[in-house]
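With one protein chain held back, the other chains of the complex are shown just where they sit.
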């Protein structure tokens, strides 16, 4: 069970360049903060951002990525369909995918889900408390029964996703909402984890519990050296 | 619980026009056979086919459809993307969808699943035995623990779909394959049932068990007069 | 699809006899309030209580019950194992079961779940807001995206149940907890719905949304006239 993985952290990387207050929180970008945490966990980490050629997600990059982490928000529509299709194909081929926060509205996630991925939201500095509802799940390793983020953007149900394969976290917000904050899905040979926290105006990706969840999720989402199903015409396995 | 539903049966309707042997089995088309069974079940049934304008699936037709039944095979690529998007949007808005047999490869089903929907297949007149693995499911009402189709096209695992919400049937084939033959999914407000049998060269849609399953599935997939979630910016429900 | 069901509402019926304040809320017992709502929904409703012979749950009563509703709290241990086993066997044979509130700790529910069914709780008159997380589910028919109970006992995660087949509601509590408040399970031929609200000191079972959920749940949990699987030694279905 090799746990030394090749991880690519993708970030839209616009807020940090346009808003000094956000740059202060993430001087090396949101991708920089996450990459640091995953490097510390022992992985071989690369980053890629929207304004690079092909958004930094060439065939070569994706083919040497075991798990892709995705953060996007204000520029989902600028992600080229060709790259979206490439990422989706790579997930189908076994690459793990961690979709963070506003990435719920990315083309990649929507295509993989088959739904709008819409939700309720507001930015009112509310408290978020994430409850572990599946304490057996490896993504919850090392956590307490709940953890808190003092201020976050609020997301509320209904979250328009397919029924998740597994729900690991449910969030409570001081403004009265709940949210399925940690959800797993399988598509093709790829495993997907959606994790809610991480609005750009808060230091959420410096929070040790959030970091731990992302580290756990990367391990969980790693490709399994399992069967490669063959599709199409197939002869009978029994003699008549 | 009104069970008098508005059902539209959509059929590609090409095999029946091109191959006399198939026309003999389904003189009024596959859609005609299914429409008859659903009319007998008390529903208000319409049919629509590929070669009609907008494939017979105008906004008006879809907006007055509670449950759509879909059969397609050789001409999936001829279904206009605009119509595909319209059907997907309508499922998201609550319309039930029954996808039959080779419809696994329809654009509509692929878009809703987010996977290739690929599988193994062969046409060797094998016996199919469908086992009920969820006897509590309303789609299994009126059935025996299993039923048989003396000759069918074979589909085999791996079936590249998301993990189904529910698996109602698993098929055994004489050639050595198994298949998750009856699967449910939820997308937006809509319920989807995939049902495997129904190759055009066999009289499968005249089989009383197959008919019963489709009748049950239509009832199961009917829209629920439930909450219409609101999405987007939402004020706090609690006072600060 | 006959929806005229034979429903038995079982209640421990001790709080109402011992505490005048509770008797004021439920002058005919909690079972009386629920029975009234289900009678109004068109069902044939009986009630049964702990202090009746065999707790009112004789073979005859159970064998003529399509759906059993269960409320218990302070006297779970007084329910005879023989009756517990009888109820469990009847669920296995197809009877629907609706377990309410503190019934999470009943012997019947624990036996069917295989877990402790433990949870966090406090009685501090907190507000509960129940969010519909599955708007396609028939148990959510007729509801808004959420509904509120101004004062209820608080239950919090982790709720020690198996992974539910379906989660229909998630509750938000003003004291900071969340809870999977509406969960479905299948055991044998029987369908089970656990529904959280209903502490005896509040008029919860007079709330129209709560009433609607219980009415919906009874319909959902009704036995399906489906396959009766046969078990044990079975000859080959194919010739050697």
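As written, the chains take the letters A, B and C, and residue 1 is the first residue of each chain.
What we mean here is this: contacts are C-beta pairs under 8 Å (C-beta built on N, C-alpha and C of every residue); 3 or more make two chains touch, one makes a residue touch a chain.
All of these numbers come straight from a predicted model, not from anything done at the bench.
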Among the chains present, which touch the one that was left out?
A, B, C
From C:32, C:176 or C:203, the answer for touching the chain not displayed is C:176
Of B:89, B:133 or B:237, which one is in contact with the hidden chain?
B:133
Residues on chain C facing the left-out chain by the touch rule are 88, 92, 111-116, 118-122, 124, 126, 154, 156-158, 160, 162-163, 165, 174-177, 185-188, 227, 229-238
What residue numbers in chain B mark contact with the hidden partner chain?
129, 131-135, 145-146, 156-159, 163, 166-167, 170-173, 176-178, 180
Extract the touching residues of chain A with respect to the undisplayed chain.
1, 3, 94, 129, 132, 134-138, 140-145, 165-166, 174, 186, 189-191, 219, 224-230, 237-238
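Keep this in mind: only the chains that are shown with their structure count from here on.
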Comparing which residue numbers chain A and chain C contribute to their contact, where sharing over half means same and under half means different, the two sides are same
Whole-Å gap between the CA centroids of chain B and chain C:
33
I'd like to verify one number: the distance from the centre of chain A to the centre of chain C, where each centre is the average of its C-alpha atoms, in whole angstrom.
37
Return the residues of chain A touching two or more other chains; collapse runs of consecutive numbers into ranges.
156-158, 163, 176-177
